[in-house]
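Before I ask anything, let me first share the structure, which is written out below as structure tokens.
Every protein chain but one is kept in place in this view of the complex.
Presenting chain A:
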């Protein structure tokens, strides 16, 4: 299948932003995923440590960056598909086991556990990976990839952390009110 380079760049940038958001959040705060996995299957994941979660985070970040480089975009797309399948499997497992522990998935500041969102994002990512790896690119330049990814990353970050941002704004408003009274 032939695909315009500009379309692929936008798709790759969105996928890269999702993976970077997920990986960077896990790198900074690995505990939620560690706890969620331990809750899901204590026998297999009970001994997980933060450093193991950070390895997963490093993989996500690497795959996200690989999608932006023309030379390694196909291996990156395949790896993204594999990660997508893994996300979906964990989401299904979370739904089946009625997971309650917040997993911090996709850098979500909200207390969301493994479930439907992981399944949807995982399947979309897997479909994108297969499509991107098999598509023939016609024209286009990858130079805009980092800028687009940065833009999508910022938007995604603000959306996933809207609760924290609103909390911050409310506290500021409360402080202003206290200062007025």
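By definition in this document, a contact is a pair of C-beta atoms (placed from the backbone, for glycine too) under 8 Å apart; a residue touches a chain by one contact, two chains touch by 3 or more; residues count from 1.
Here, contacts and distances are computed from a predicted model.
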item	value
Name of the absent chain as recorded in UniProt (options "LemA family protein", "ABC transporter ATP-binding protein", "Thioredoxin domain-containing protein" or "Glutathione transport system permease protein GsiD")	"Thioredoxin domain-containing protein"
Option from A:84, A:107 or A:122 whose C-beta touches the chain left out	A:107
Residues of chain A (touch criterion as defined above) contacting the omitted chain	20-21, 24-25, 27-29, 31-32, 35, 38-39, 42, 46, 50, 100-101, 107, 109, 143-147, 149-151, 153-154, 157, 161, 164-165, 167-168
